[in-house]
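I have a structure here, written as structure tokens, and I will follow up with some questions on it.
Excluded from the complex is one protein chain; the other protein chains are retained at their positions.
First chain written, first letter: the chains are A, B and C, and each begins at residue 1.
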Amino acid sequence: MIKTKIFRLVEKGSHGQRMNRLFDYFIMSLIFLSMISIVLESIQTVNVRYSKVLRDFNLVTIIIFSIEYLMRLYVSDITHPSANRVKSALRFIFSTYGLIDLLAILPFFLPMLIKMDLRFLRVLRLTRILRVLKVNRYNDSLNLIWTVIKEKKSELAVTGFVTILILLLASFIMYNVEGEKQPDKFPDILATFWWAIATLTTVGYGDVYPISGVGKIISGLIAVLGIGIVALPTGLISAGFMNKVENRRGTTNKSCPHCGKEIE
Amino acid sequence: MIKTKIFRLVEKGSHGQRMNRLFDYFIMSLIFLSMISIVLESIQTVNVRYSKVLRDFNLVTIIIFSIEYLMRLYVSDITHPSANRVKSALRFIFSTYGLIDLLAILPFFLPMLIKMDLRFLRVLRLTRILRVLKVNRYNDSLNLIWTVIKEKKSELAVTGFVTILILLLASFIMYNVEGEKQPDKFPDILATFWWAIATLTTVGYGDVYPISGVGKIISGLIAVLGIGIVALPTGLISAGFMNKVENRRGTTNKSCPHCGKEIE
Amino acid sequence: MIKTKIFRLVEKGSHGQRMNRLFDYFIMSLIFLSMISIVLESIQTVNVRYSKVLRDFNLVTIIIFSIEYLMRLYVSDITHPSANRVKSALRFIFSTYGLIDLLAILPFFLPMLIKMDLRFLRVLRLTRILRVLKVNRYNDSLNLIWTVIKEKKSELAVTGFVTILILLLASFIMYNVEGEKQPDKFPDILATFWWAIATLTTVGYGDVYPISGVGKIISGLIAVLGIGIVALPTGLISAGFMNKVENRRGTTNKSCPHCGKEIE
Partner (left out) sequence: MIKTKIFRLVEKGSHGQRMNRLFDYFIMSLIFLSMISIVLESIQTVNVRYSKVLRDFNLVTIIIFSIEYLMRLYVSDITHPSANRVKSALRFIFSTYGLIDLLAILPFFLPMLIKMDLRFLRVLRLTRILRVLKVNRYNDSLNLIWTVIKEKKSELAVTGFVTILILLLASFIMYNVEGEKQPDKFPDILATFWWAIATLTTVGYGDVYPISGVGKIISGLIAVLGIGIVALPTGLISAGFMNKVENRRGTTNKSCPHCGKEIE
């Protein structure tokens, strides 16, 4: 059957399926080349010269991606089994990968609606690499990281919330202190918030900085606080990873290999 | 009784009380809107146009906040039970939330005393979000973080103290080294301290930096030291979180393997 | 005896000795005031006006510090017992605190030898605070931090060594790449090393940065590497603190409080 063949081509992913692997690598390469073509198109000197080639390549990419999307949609009743065909199709369309694939082609068909160049959304398709690699190790790693972040979610959220309160407070004070002295750099509280973020994260571009004494003291405090803002999540995540490592050990070797009795 | 009703409105906080929840969300929204109005007022173009609206909204906010404060004060003998009414009222006024609420309205009534725009103190009222959320999870997280920081207090204090000594020493040396070459950037030791903070926290705005060889060496040393200043508190806090995680686990298996009695 | 009295004044440090505590606080305050006077002297406008007062205060400070030093030297046979008086005196002079105290007064008596203003060395005397506090907690914390750093010494040294190799390599390459394009910013390898340090520690003042493509790639690599340079020592120190916490627990409750048998 043609449907089974398409399914095997786009989804199967078993290591023995040579065609499927070739297809995966082909799509992956196309995504990569597509990324590079967007980068090249942005470079003026290149664009002037190879404008036509790049536009044609873009068109070819969209056509292939569209065919691939339709193929995936066609076999969605196998990949996303549901009560009926329509539900299967919808389940595919609103799955994470389904949405990403749609975002990669949709902007092309809606140029009148969206003015901005949204082709960059294709970069999201690179997440398929994790699937193409098919090495479980990487998926395990991603899962581990994700689990730890989720476990510490509420602590990280509280840290983030307190940070935002401090940033707001610092912005309000700073605006009152530096606003008059540097009206071009601290024109309003939004602009001052930009300074607060740049200082707390220790980026410090140097486009905005205090010149008054009080402003410098506040700036210094925020910068020192930035160290705490790094230390807290790092500590939380360290503890999370440690916990995972210990748990894993705890579940594996709990019996003596010689007498079979439990240890600890 | 009217008093019980007011108490239920402003304080009860049980999940079944619909009125109380509505009141909480109403005050919370007002604080948020108040924040936004302060931000908008700071933007010149917006202020010129909506000056009157913003001023009126500010007035309304203050009136509502004042009524809320008086209501809380009125029921303080229930929320802060004490020997007599006056003591209850004082206990409320000098409680953390009581002071925050007072700070949010007081500046309005003392415009002749305080010249500076202190409305930004209302941002502190946002801490009530933690209470409004009423989800214990976030309070637990906040408590966990706070406990770890308190536990490592003396280690963090010593790290901070040594850091300040190093910053002072670096400032004194730097002033002697760069002061003559860049009298506008390193005019005195206070200004040099500003450079020291910006370098140690790796913010590096770029407004002040050494140009002499010796100055660059000192700057480099301070910057490298900045890595240590990040590593020490992070390590301390990581160990603190780990310890907490292990303790919690430790409380599950708390019986002696020999006699079976509970330990700790 | 006068000697015992002096000893009790400058060294005893038992909590019951009121005179000794007063003396400690007096010296401590003098060191603080001395620091402030150095800072004030550096500020032009203050110096012009209070030049004489500051100079006089400086003289008084030096006299008091000198008397204190002589007093400590006089009782060194009690504080640093040795075979004979001379050896005791030498042991005091070359002890850490002895050297610090000497450095705080010596520059004043050698103005012809040393041109530079070395009064900032007095900042080192602030380390006495740790002694004045006499709270063991802070000394314990300092010891804990010091022990962890010492334990991880060789790992930290190796990290530092590899870092320096990478910085050197990056400087050599960068000089070849950017030297021609920005001869004023990357005039020689020493100046390029300054860029390397500023990039690796993520300070990024903005006085020196690459403009060529290759230069930007190297700069990006060094900056990313900077994250690793933060992660490695932080990880080492975290593990060190964790280890200490576990060891302490391991040594305390190793027997069951009920049956007395050892656990684990």
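Some observations on this one:
The rule we apply is simple: a contact is a pair of C-beta atoms (placed from the backbone, for glycine too) under 8 Å apart; a residue touches a chain by one contact, two chains touch by 3 or more.
Everything quoted here is computed from the prediction, not taken from an experiment.
Checked against the full complex, the one of A:Leu33, A:Leu99 or A:Leu124 touching the unshown chain is A:Leu124. Residue positions on subunit C in contact with the hidden chain: 154-155, 157-159, 161-162, 165, 168-169, 172-173, 175-176, 179, 187-190, 199, 202-206, 209, 213, 216, 219-220, 223-224, 226-228, 230-232, 234-236, 238-239, 242-243, in rising order.
The chain not displayed touches subunit B at residues 202, 204-206, 234-235, 238, 242.
Residue positions on subunit A in contact with the hidden chain: 35, 38-39, 42-44, 116-117, 120, 123-124, 126-127, 129-130, 137-138, 140-142, 144-145, 148, 190, 194, 197-198, 201-207, 229-230, 233-234, 237-238, 240-242, 244-245, 253, 256-259, 261, 263, in rising order.
Here is the rule we go by: only the chains that are shown with their structure count from here on.
Central chain by Cα centroid: B, whose mean Cα position is closest to the mean of all protein Cα atoms.
Annotation: 30 Å between the Cα-based centres of subunit A and subunit B.
Between subunit A and subunit C the centroid-to-centroid distance comes to 43 Å (mean Cα coordinates, whole Å).
We define each chain's centre as the mean of its Cα atoms; on that basis subunit B and subunit C are separated by 30 Å.
Across the assembly, subunit B contributes 190, 202-206, 230, 234, 238, 242 as residues in contact with two or more other chains.
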